[in-house]
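In this view, the complex is presented without one of its protein chains, the others remaining in place.
After this line comes chain A, so read on.
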């Protein structure tokens, strides 16, 4: 048993990382793009809320972008950014953006007009109203989008293995085959799935902490509108 465990966590030297190192690399390659996607999605979503006519074309473009397969995206980028981490992270950022924009727009739009009027009447300017009223109320919808974006991002990083071993934990899949060590495949799948579930649970926790006014029992029901967009 202990031998098996030892083999399980014994990384081939060509990966140049320990198991923990690979986990860190994987999280970095998966989460940085989500953060970048979120930072881009917030202003785009705000523009779509402000100028209503902008939303349908933006939605169309994002749907088309989402249809571009990750592997296709990777290989086209090789021509510009080479077989590097950046080539893996750019498409992931685009996918996150695509999932987040509709989630945020729906969330911000779901703020009742009476609430907005109340905030204005209390002397809130547009900027303060956005950060202190609209954004907090949209948090459940934004987190629902973030959950889908991070989980799929964590899963997709593995495909980066195909473009010159840029897949972090996904690289184990290749090594498992060339060294004939099936336990490395198990390691890759289990670790990636656990990371995804863990990050997902963390995001749920963040939502609970950020929205203390929401009764926990109906939390699932409230984010329904975002879920339907985010379900992809």
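The definition used in the following text is that a residue touches a chain if its C-beta (ideal position, glycine included) is under 8 Å from a C-beta of that chain, and two chains touch if they have at least 3 such contacts; residues count from 1.
Convention: contacts and distances are computed from a predicted model.
Considering only the chain that is not displayed, what protein name does its UniProt record carry among "ABC transporter permease", "Carbon-monoxide dehydrogenase small subunit", "cytochrome-c oxidase" or "Thiosulfate reductase"?
Checked against "ABC transporter permease", "Carbon-monoxide dehydrogenase small subunit", "cytochrome-c oxidase" or "Thiosulfate reductase": the hidden chain maps to "ABC transporter permease".
One chain isn't shown here. Among A:23, A:40, A:54 or A:71, which residue touches it?
Result: among the candidates, A:71 touches the missing chain.
In the full complex, which of A:5, A:35, A:61 or A:193 touches the chain missing from this view?
For the chain that is not drawn, the touching residue is A:193.
Suppose we count only contacts with the excluded chain; which residues of chain A make the list?
63-64, 66-73, 75-76, 78-79, 147-148, 151-152, 154-156, 158-159, 161-163, 167, 169-170, 173, 176-177, 182, 185-186, 188-189, 192-193, 196-197, 200, 220-221, 224, 227-228, 231-232
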